[in-house]
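The following block contains the structure, expressed as structure tokens.
And now, chain A:
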Amino acid sequence: MDSLASYFSMGGYAGYVWSAYAITAVVMVALALLTWRGLKGREQELKELQDIIPGRRGRSHDGVAEKG
Partner candidate 1 sequence: MSRLSEIIRRDLRLALRQGSDSVMVVTFFVLTVVLFPFGLGPETNLLERTSAGVLWVTALLASMLSLDRLFLADYEDGSLELLALTPTALELLVIGKVVAHWLTTGLPLMVAAPVLAVLLHMHADGFGTLLLTMLLGTPTLSLIGAMGAALVLGARRGGVLLSLLVLPLYVPVLILGVGAIDAAVQGLPADGLLLMLGGFLLGALPLAPWAAAAALRQALE
Partner candidate 2 sequence: MHRFANPARFLRLASVIQPWTAAVTLLLIGAGLYFGLLVSPADYQQGETVRIMYVHVPAAWVAMAAYSCMAGASAVGLIWKHPLADLIAKSASPIGASFTFLCLVTGSLWGKPMWGTWWAWDARLTSMLILFFLYLGHMALLNAFDDPGRGMKAAAILALAGFVNVPVIKFSVDWWNTLHQPASVTRLGMPKIDPSMLLPLLLMGVGFTMFFVTVLLLRVRLEVLAAKIRAIRLTQIHGMPGADPSGEALG
């Protein structure tokens, strides 16, 4: 127990060490999550768009390619 506490105290530098790790974790997780959610949002949007326009589903790829 004592050793665990001394481990977490990081030789008196707990504030520095743990906050460095915490900030890193928060930023990386947030980055991954936001990107993932953005991707899902776009996929949803694209599906809705293609559903509105019947017959475009097949064409949308070349539609993009020819557009320039």
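Candidates were picked such that all candidates are chains of the complex that A comes from, given by their letters.
Following the convention adopted for this analysis, contacts are C-beta pairs under 8 Å (C-beta built on N, C-alpha and C of every residue); 3 or more make two chains touch, one makes a residue touch a chain; residues count from 1.
Note that the structure is a prediction, hence the values are computed from the model and not measured.
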item	value
Candidate from this complex that touches chain A, chosen among 1 or 2	2
Residue ranges of chain A in contact with candidate 2 within the complex	10-13, 16-17, 19-21, 23-24, 27-28, 31-32, 35-36, 38-39, 42-43, 45-46, 49-50, 53, 56, 60-61, 63-68
